[in-house]
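For this depiction, one protein chain was excluded, whereas all remaining protein chains were kept in their positions.
Order as written gives the chain letters A and B; numbering starts at 1 within each chain.
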Amino acid sequence: MNRAVQPTYTLDKVNEENFALNLGPQHPGTHGVLRVILHMDGEYILQADPVLGYGHRMQEKIAEKMTYPQVLPYVCRMDYLGALSYNLAWVLAVEKLCQFEVPERAEAIRVITTELNRISSHLLWWGAFLLDLGGFTPFLQALTDRELILDLLEEVTGSRLTYCYYRFGGLPSDVDDGWFTRVMEFIKGFRLRLPRYHDLVTGNVIFYHRAKDVGVILPFDAAGYGLSGPILRGSGIDFDVRRHEPYSGYERYNFEVPVDETGDCLGRYHVRMMEIEQSLNIVEQAIGSITEGPVRSKVPKLIKPPEGEVAMAVETPRGQLVIYIVSDGTKKPYRVKYRVPSFANLSIFAKLARGQLLADALAILGSMDMVIPEVDR
Amino acid sequence: MAMNNPLQKALAKADIEYQPTEFPGSGLHCSLVLDKEQVQPLARALARNGFFIETVTALDKLKEGTFECIYLFNHYEESLRLLVRVSLSRNRPVQPSIGKIFPGAVWHERETTEMFGIRFEGCPDSRNLLLPEDADFHPLCKDFSGVS
Partner (left out) sequence: MNISLLSVAGYLVGIAALVGLNAVILVWLERKVAGHMQFRLGPMEVGPHGILQTLADGIKLVSKQLVIPDEADKPLFLLAPVVSLVPIFAAMVPLPFSETVQAWELNIGLLLIIALGLLNTLGILLAGWGSNNKYALLGGARAVAQILAYKIPLLICVMTIIMMTGSFSLRDIAIAQQGGWNVLYQPLLFIVYIITVTLETNRSPFDFSEAESELVAGFHTEYSGMGFSLFFLAEYSYMFIAAGLASVLFLGGWQGPWLPGVVWTLIKIYSIIFLMMWFRWTFPRVRIDQMLAFGWKILLPVSLVNFIITAGVLAL
């Protein structure tokens, strides 16, 4: 079919007072290469039209050409801030397909590293959100603490950002007890520093008024758009994949899923701050209950899953990631579908931005914690 | 069968038989093969029962000569993943859109349209999403060998 000529998005009422502003691919406030065409009336947004694809790398086609282990590095580069969750999702999906067993020690270390990754992602979000609102100092404070996490993870995984640590059947190598001690020290120190974050930002009256009642997401919209993650939990719906479909031993740990009823930027902020604390609890419990044992079970060198399909859901710092693999019995996947959380979360932005001030639209985008390479895949 | 499962309730409303699959092994609670006309009533029943759209995508079965349009739904309260597949011909594939029932499906359908060439009838917006505006090739098809 001839789709070479596309209809342009027309504005409902065009008059001389409106103008189109390009919140361009290069913009300090869009967290990546996101382009939003805004039709504005002065400072108010009449219509927002996100244009995606500036970072599109055809990850799904690449996965069809690579063997299952070769896809591992690609998966980590989609969401670079929460790379371990993506890593976990791919590894668990293939393990489910091939029915590999994972030793308990490996599961526990997977949980510890994933939760540390979640904390570092939320810290960066905290800094970047405040940067969007105009406060420069919190970013530096968050990065100081995040460096400690990155150092811990670098000792174990070898990378600082795009981790590719898990393997099919477990982990590539064991972790020594000294590392667990260092993680516990970090947690103790971080717990003492966390009140400082709340002093600087959460109690600030300027921040409160910038975030209160801005970008309210109603619960009945959530299901229509397929939202997940802290955005959804900030609107009062208690949905966390770690509770719904526990994986990698999460059912053994005692943690709360924070939920906030208000649905505005401030609610989403509180949910993420509480999630940081809950992640610290999970890591402590995992380290406390870790057992001795192997970290990798015996898996064949050549991964040739049986024919079939599998869907694996994982809770990344941004929401629910579903990896759907269709296998035809060969060593390369037949079809891989990455259902990334930011894709669905961004689809509600056009609706939220309508009628808002430009400053508010950027605050909403900041509170949604987008990683655009994840959206574009 | 007991009507205690939102999925069973929704399927019953849409007159579709419930076919459970083994969840831990496949990650799916129910996998259905439907005709294209059954998708919209099912989507309405699911929307009314609190299901959310996970994704809309497609599978290119080159050997059989068909496309399979794949829908994944899930529920916020209980873990109930439903996979729906609809078989479409490879020549001019058309499928009714659920974009008006689940607003989030519009982006998924846009992506499936540009990647496979499946046209979703009634979709409020069917421009290219990830590919350039003037791209008229469909990369995820198995017989796609590059843009010349």
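Definition applied: a residue touches a chain if its C-beta (ideal position, glycine included) is under 8 Å from a C-beta of that chain, and two chains touch if they have at least 3 such contacts.
Just so we're clear, the structure is a prediction, and the values are computed from it rather than from any experiment.
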Which of the displayed chains are touched by the chain that has been omitted?
A
Just to verify: which one of A:216, A:257 or A:358 makes contact with the chain not shown?
A:358
In the full complex, which of A:130, A:152, A:171 or A:310 touches the chain missing from this view?
A:130
For the chain that's not shown, point to the residue among A:17, A:43, A:101 or A:261 touching it.
A:43
In the whole complex, not just what's shown, which of A:188, A:209 or A:304 touches the removed chain?
A:209
Tell me, which residues in subunit A touch the chain that this view leaves out?
19, 21, 27-29, 42-43, 130-137, 140-141, 144, 200-201, 204, 206-207, 209-210, 357-360, 362
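Methods note: only the chains that are shown with their structure count from here on.
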With chain centres defined as C-alpha means, what is the inter-centre distance between subunit A and subunit B in Å?
24
List the residues on subunit B that touch subunit A in their complex, please.
24-28, 47, 50-55, 57, 59-60, 70, 72, 74, 76-79, 81, 83, 92, 101-108, 115, 117, 119, 127-134, 136, 139-140
Looking at the complex, which residues from subunit A come into contact with subunit B?
1-7, 9, 52-53, 56, 58, 60-61, 93, 96, 99, 221-227, 232, 237-239, 244-245, 308-313, 320, 322, 324, 326, 334-335, 337, 339, 343-344, 347-348, 351, 376-377
